[in-house]
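Selected chains from the complex are presented in situ; the others are not included.
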């Protein structure tokens, strides 16, 4: 996200605009926690994980009167346009701000779940994917040395996108994710037993977090009890967040940040940046209400084919 | 590349074909250095750099009689189709083998330079990019601590693709690459001096290798002599190759390897796998003669805008 | 561990001995799962995590008759000396083998817990330490961005050694480990509240696994219920194992492996390699019964001092 912040500030600077940073999202905005963010404050932030502007949840923003207060604060501070980095919740709030109070808004997709409609990418996904893959490479060393079965849970609130990409990249023997038609324990057990019969001694199964953190724990318990399998469970959890971003996340953060400012400068409003077929384009903020993208089914099938 | 080898072997296995591995490319083929490559030989290779089949140059392959010998060896071994992983030289040889001797060939783009026509990606590019970025992040620590100017040379025989992506991802103050209209020392010196006047104490300039390894050394010498600049030169060289591949390189290697085999199995010939607008497609081998892709000019400009 | 295996094989080779590899520890020995391990089988294994010889638990080895069987298998195979890489359990078994059946044994400390008497280091500790620190650096990014409290559980069956070193290296606000006199929730809560009063917004507490994997979960639940703290729990678990070993682990594996063979070649028996005050020395196998080393108390105190 820091790449996007840096790009917004410096592109705005190049076009003659001043940028203010709002700390801790909508919550900070309501508390007046904002200040000028000069170009030099963005030196050497590109390689740092997290965000220099911090982040926070703000449930109160669901109230119309709270949004009115936010619009008033922005106006008083003389802020002409708002760039919001976040997921679908943040974008819906931005849309409401624009519709109700005419605040000029632009969005930049920033969520590791890659579950936003209208874009093939969100900032943080490539970094989280590589972090998960590195962690599972390590677990693979132990699985191979000990001849063990591991269930590894990866993030993804409502989407198996991260799970299926991770499974393919780390050569997992199977992947469980909600959208998959093959997502059943019976299928899984049948497949694992076929591997073991063919002489495989170790197995890694990637499990999408789904609705509940710790889903892998429940699945593991069921496999132990109903199928008498000996296994270990690892929940990657928060280690998938943070860390120095990958090159791709930095490049797209930079492109989107700069492009969002150029579009605002040209008078465009109510859009969010997206990658569609490799190109940086803008989508109307209303598209955030479209159904969320599904993880490519053929990748899930590929995991099965390649695990032979 | 190991991801692609593994995918070829396992997809072929799933379709009922046997796979042989040819060591050291065309050179090994001529020496009869090939053997069956079973599924289990591809366990745990996904995360390893380099290639389990090794590689070598083979200048003799430019001779028609050498290619005739190669075709004879393939025929004798009962090999019905050849999957070639490599760059434009390897693909031209494959095309000649097919045209002259009817060998069924498929190509998978494998070169860190990302300079192949008809595809947005080649295997190894994303890994080399992230390796270069990590190395320059380290150099940035020193540049900041010491207030220094560094020239860093990245690979790219005939293309600035790697240089311009690296420069953007590591927040370089400037990038020199052959295809750029701004690639002049005068421009560079003017821009650096503007930075220093504005208070920047350290600078990193990414230099594309171009025709000659060590171009950064020559540029450095010229900057020292003609412009009296104090600077350090680092040539990243071979540390950009090798290393555990990134998730994206593994995923595309797996997709392309499996898809190439499925297409051969369906009777297609004379193609190479490619990424176009995010999709895995096939290009005719003849497209390798098209002009090489240029690094996106707008990324080069973005480096300048964001270096303020 | 692969560094030690490689050093054993190559040093033995240099002294004119042949080496056999026994797969899956004592379990594999009993099953006759052993074969010659030539020098060339150890090429390029130094940088790989896990062990090429695999590992397994073998509860049956507690029975005298099982050990007699193992001694018989070794004698039949003409194996003159046994090098055991492992922790205190493996060393006790080796001692019994020697006392009861005269098998010439040498030990090399290999456990990430660093809880072996008589040595300042065990193979894998430095690697596990750096892996844990990297993971917590990532978590710190999130903790800082979100202003959150995290409990992070690190391994260490019966020792807080890994926990206290990790806490110091990642700048944790506090560390809970069994041997600490300060290991109480009341102390912890008091300290955390002092930090928050002083304006700190995020905190990381490292928790030693102790007797039960998941201790951090229990502690977290208690903090939530009794002290109404909002927090997140991360159990690093198996991601601390595996991964390419650090330079120090490779160097000590190489030194110990070579030195163990040189000592066996000179006729020494019944020892294990150790680091004492920076030097590679040998300890009698019987020392494994000594009390386990305690994590340095002054490091625990240092965590408190530096967390201000």
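Letters are used for the chains, namely A, B and C, taken in the order the chains are written, and counting of residues starts over at 1 for each.
We adopt the following convention: a contact is a pair of C-beta atoms (placed from the backbone, for glycine too) under 8 Å apart; a residue touches a chain by one contact, two chains touch by 3 or more.
Bear in mind the structure is a predicted one, so any value in this text is a computation, not a measurement.
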| item | value |
| --- | --- |
| Given 3 visible subunits, total identical subunits the whole complex contains | 4 |
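Note that only the chains that are shown with their structure count from here on.
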| item | value |
| --- | --- |
| Chain labels contacting chain A and also chain C | none |
| Closest chain to global C-alpha mean, per-chain Cα centroids | A |
| Distance from the mean Cα position of chain C to that of chain A, given in whole angstrom | 35 |
| Approximate Å spacing (C-alpha centroids) for the pair chain A, chain B | 28 |
| Residue numbers of chain A (touch at least two other chains) | 137, 140, 144 |
| Interface residues, chain A side, partner chain B - complex | 6-7, 10-11, 13-14, 39-40, 43-44, 46-47, 120, 126, 129-130, 133-134, 137, 140, 144, 165-166, 168-171, 199-200, 244, 246-248, 250-251, 254-255, 258, 277-279, 299, 302, 305-308 |
| Chain A to chain C touching residues, read off their complex | 24, 48-51, 54-56, 131, 135, 137-142, 144-147, 150, 232, 234-239, 241-243 |
